[in-house]
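Of the protein chains in this complex, all but one are displayed in their positions.
By letter and in written order, the chains are A, B, C and D; residue numbering begins at 1 in each of them.
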Amino acid sequence: MNRILACLARNQLLISLTVLALALLFPLVFPSQYSIRMATLCGMYIVLALSLNLITGYTGQVSLGHAAFFGIGAYTAAILATRFGLNFLFTFIAAAIVAGLAAFLLGLPTLKLKGHYLAMVTLGFCEIVRLVEMNWMGLTRGPLGILNIPPPSLWGFTIDAPIEYYYFIVALVVLTIKLVQNIVDSRVGKGLIAISEDEIAAEAMGINILRYKVMVFVISAALAGFAGAFYAQYMSYIDPTSFGTDQSISIFIMIIFGGLASIPGTIIGVIVLTLLPEVLRGLMDFRLIIYGLILIAMMLVKPEGLLGNINFTRIKKAADGKKAGELK
Amino acid sequence: MKPLLGIERVTQRFGGLVAVSNVSFQIFENEIIGVIGPNGAGKTTLFNIITGIYKPTEGKVMYDEGNIAGFRPHEITQSGLARTFQNIRLFQNMTVLENVLVGMHTRTKANLFDAVFRTGRLKKEQLEATQKAEYYLRLVDLYEHRHSAAKNLPYGSQRKLEIARAMASEPRLLLLDEPAAGMNEQETAELMEFIGKLKALGYTILLIEHDMKLVMNICERIIVFDHGCLIAQGEPEVIKKEPKVIEAYLGKEA
Amino acid sequence: MFIQQLVNGLTIGSTYALVAIGFTLIFGVLELINFAHGSFYMVGAYFTLMLMLAMGGNFVLAFIISLALTGALGAMMDHFALRRIRERRATKDAALISTIGIATVIDHSVLEFFGSETKSFPAVLNLGKITVGNTIISYMQILIFAVAVILMGLLTFILYKTRIGKAMRAVSQNMDAAKLMGINVNFVISFTFLVASVLAAIAGTMVGMYYQAIEVTMGFAIGMKSFAAAVLGGISVLPGAMLGGLIIGVVEALGASISSGYRDAIAFAVLIIVLVFKPSGLLGKKHNNKV
Amino acid sequence: GCGPASEANNGQAGSDKGKSYKLAFFGPLSGDAMQYGVAIKNAVELEIRKVNDAGGINGVPVELKVFDDKNDPKESVNIANKIVSDPEILVAIGSFTSSCSLAAAPVFQKNQVPLFSPTASHPDFPFAGDYMFTLAMTQKLESKKFAEFVIEQFGPKKVATIYQNTDYGVTANDIFVNRIKELGGTVTGSEQFISGQTKDYSPLISNIKAQQPDIFYVIGSYSEAAQIIQQAKALDLKAQYIGNGQLIREDFLKLAGANGEGLVVMSSIPVFLSSALEHQKLSANTEAFVNDFKKAYQVEADGFSAMGYDSASLIVDAIQKAGADKKGIRDALAQTKNYAGVSGNLSFMDTREVERSLINYRVKDGTFIPYVRE
Partner (left out) sequence: MAFLNIENLTVNYGNIKALKGIDIEVEKNEIVTLIGSNGAGKTTTMNTIAGLKRSSGGRIMFDGEDITQMGTPQIVKKGLTLSPEGRQVFPKLSVFENIELGAYTRSKKERDEMLEVVYDLFPKLKERRSQSAGTLSGGEQQMLAVGRALMCKPKLLMLDEPSLGLAPLIVKEIFDLIVRINKLGTTILLVEQNARMALAISQRGYVLETGKIILKADADYLLNSEEVKNAYLGGV
């Protein structure tokens, strides 16, 4: 087992490229609209889950309100696109900025809260945002939702066909992975992980905890806002029911299921949990019971998640170290 | 000569309990000072005040001429103080090496921008930081274990890792809270030697310890606490014979 | 009118408190957000109703059997789904996901067996109401309030004065040390789940009687509110759960009378504001962990 | 629960390989509106079974694909995409609520697939595009007629409303309230609630009570309305309670119990509850439908299922005329005039919606009886 992991760790680049190639070839192998659609949604959830992983997985701050930022992004993009016909550069960036700003305003006073208090605050925030979306008829059309959101277009080129959306989200996923990976691998990332391990010790190491938490919360929310913009323009219809606490919780489940603080884990977790209900569709009414049982079983067998506790970078270093030792 | 650290009339209350009571003393550059006193005398509390974990109820903590009382811990670390904890507080799931790298936080500069775009500056800095971290780990004899998770180290090694991590922030003043706890006499002897080396490297050290052999051998000056009060201060030979200290702390035969 | 809204709020609040107490108990002992608590609340109400219908309207017997069944279900949940996670020293998140899984299984099983439509709950206790000026208070409201207070008192007594209560509190803080005291950790935790589930079933039945209707989704919304209540009062402090529940209820009722659309938003906003100024809740003790 | 919501492929169609007319149905088959959705689905299946038993359309069997949208608009968008990605599906029937139908509409419109909702009554629905049809009288007409009925029966009194915060509820309330005002009535206040969020309506009812209205109009599903009425009675809100067609179900009477007594229900859809039938005469084809339905499913048909049945019949007719041609089917459907459906006489207006007349009821002794002025 360990040897397999070491082997995997050593060939990270090769594996990443293979996965990417597979992703690019996917629509050619499974050309049905349905499979492309599922794959596109998977991609979107990967972006969402990776962004939540930044704050919850790496920094250890449980947020049960991620759907709020997803929703803020979606509404920002939808409103700008439908009312002002702005192109997607604007809608996407505005979505990220507005979501990030909301995270800043929420995070600054509340990120000093610990554990479940923060979980509750974020959950409550998600509920408040949803109610605003539901009640501010003039801006959001309330429960009626926003219809006919135009597809993303730029300089005359419009992303319209399912396959174009698919490649668009693949690009977003790659960017997100790179972003998260780079942050985590840096000094800043180490600081975040230190915070999740022991706040007092982290502070004693000179880390400005609140600043770091707010910063990563904002990045995480901005990414979610980005995903929201994609969602709005891809679905062409949004309403407040897509951004409730149940959505927040399902994103949360995805990252735990895949393994906290693990990028490949998150990706696999999202894919498994998105496809599972589809695979179980044949079981009809029983499928959600089965789904629940699978969650329970998974936590019994691998409570740390699919790839939790497996740090490929560390394994690689250890393996390299050993090899160097053998040479000596 | 100007003191590096000046504690001025510091008092710390917890509800009705006075954990530190109107304490004043000074520490000069490149000294090794020991803090001793019975359990619950207020030694760790003093460390917590100096490092910003508590804001003292009264009094000043002068460091480099400025009053740092009430500053946040990260600001204090930034300005050149570092500590270890009596109840070990490592980043348990991070590797030994990563623990030290986090310790270097204040001495590295790469920001979010560098991180996201993996700038040259970041890569260069990362390389240097790793080399430095490995240097510290060699100092405390943990280089071999650099890739194992901190939590898997035995107790004594964890203490050493804490010291290495504290050193990584390149402090001028190092505060060690019972560094020898959990070490046997042989290991304690090694630790003494190591602390001596630190002095040679120019560090100033304030340490709490109940191991009298260590304290009496390496400290140039000793400060004695009892019930939150500073009851004596001076060179080891003097302190050893001080009746107040013998009664409150050392016991007759020591 | 204001007084009436206050009464309304206190009643809603008592139902939150009733649920929050059980929630807080699990939280206090395991530091676990039990997402399945709302499901136990719902299933308790279903058991009571279905048993009563099956037994020709014998409410008391149905109620007692329902409590036993729900309690057993709670203990089983711990035994089969949570114990192993605990023994493997996994994070709290894993247990939390497990409770979400359990909630899903329970909710959808009930849906499968009884359908999703709202079930009418016969008015078993026809207690009547009193009218004071313009304000109407039903005896059922008073009963719910009283039960909440009594259960809170009882539980506080158990936690602080009995042997098993002390064991519960010890388990919450350090399982290994608790074992070293000779405490059978698994038993204590399963027992805690049993008690919490019984509390949930009492709450579900009472609320079902009050609204004369129950439905599968009744657990989710109240689950969230009672979580909010528990946090507002200061998690793991029982009187806090009670106080938090009442405050959320009153704020919600008063808020609803100002803007019904934003009724929950107002309650959650109050919660967030309180936490900003009092990070460990209203009655929560600030624990400055000594370093 | 209810029988399996299988992807029905009825009759011996399977033998005729690949050759069938494919239709899709989507609606709430689980979740809070499941009762309505299942009834409609059953009626649609009933009609298709009948057609297939009679040899299909010109010898070609009809095949129905069934989807459950759980009354969740985003789910219905998903389903819509799934449906349009199958080029063989000619027409979609769905969904039950306006919210779901509205959300799905653009997908169908863009792909030029007719979407036929048996029940969506939001005035915007037909305007989502010329491939949209609804068999409901939209709120623009229905709620207006409700208001006119109220003023006519009870005079220009003080009216208060409570409504569900959905596409349907918001518009139904707006139009009703405006019309009341136009007609000289006073509206003392409107309270809204969010479905599924809470069961406690007492704060809203207390507000309304303070306004001392003469008439209290409840817009919500049957289970919500039952709760609201029960709590209003408990708080001694003395007024004439009124509701609309959604409430006409046995389950409502069960949930509301004695509190339902005296309630007036305004409806644009027919009612087949046996209690109500005693006082009503049905046309021959309606009676046949009611009997067939009862035989097939052992439950009584309701107005919504009648509308589902009519939807299927109209589509079958259109396919007969146009064959497997979506545009042709659309055009044929749009031509529908004076069709004697089981839910009434149906003619599509230019906007592909229908006009219906009101049939009103009063709850008396635990049953619905046709409304007569007292």
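To be clear about the criterion, a residue touches a chain if its C-beta (ideal position, glycine included) is under 8 Å from a C-beta of that chain, and two chains touch if they have at least 3 such contacts.
Since the model is a prediction, treat every value here as computed from it, not as a measurement.
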{"item": "Among shown chains, those touching the left-out chain", "value": "B, C"}
{"item": "Which residue of B:Thr44, B:Thr84, B:Gln126 or B:Gln233 touches the chain not shown here", "value": "B:Thr44"}
{"item": "Contact partner of the left-out chain, one of C:Leu125, C:Ile150, C:Ala177 or C:Ile258", "value": "C:Ala177"}
{"item": "Residue ranges of subunit B at the interface with the undisplayed chain", "value": "14, 17, 36-41, 43-45, 86-87, 152-157, 178, 181-189, 210, 212-213, 249-251, 254"}
{"item": "Contact footprint on subunit C, counting only the chain that is left out", "value": "163, 166-167, 169-170, 173-174, 176-185, 287-290"}
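FYI, only the chains that are shown with their structure count from here on.
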{"item": "Labels of chains that are neighbours to subunit B and to subunit C", "value": "A"}
{"item": "Centroid comparison with subunit C (C-alpha atoms), farthest chain", "value": "B"}
{"item": "Highest C-beta pair count, chain pair", "value": "A-C"}
{"item": "For subunit A paired with subunit B, centre-to-centre distance based on mean C-alpha positions, whole Å", "value": "40"}
{"item": "Interface hub residues of subunit D, defined as touching at least two other chains", "value": "1, 30, 165, 194"}
{"item": "Interface hub residues of subunit C, defined as touching at least two other chains", "value": "111-112, 261, 264, 291"}
{"item": "Each pair of chains that touches, named by its two labels", "value": "A-B, A-C, A-D, B-C, C-D"}
{"item": "Of subunit D, residues touching subunit A in the complex", "value": "1, 4-6, 30, 72-74, 77-78, 81-82, 85, 99, 102-103, 105-107, 128, 165-167, 170, 194"}
{"item": "Residue numbers on subunit B that touch subunit A, as the complex places them", "value": "51, 53, 72-74, 77-78, 82-83, 85, 89-95, 98, 101-103, 105-106, 108, 110-112, 114-118, 122, 125-126, 129, 146-148, 165, 169"}
{"item": "Interfacial residue positions of subunit B with respect to subunit C in the complex", "value": "44, 48, 53, 85-87, 89"}
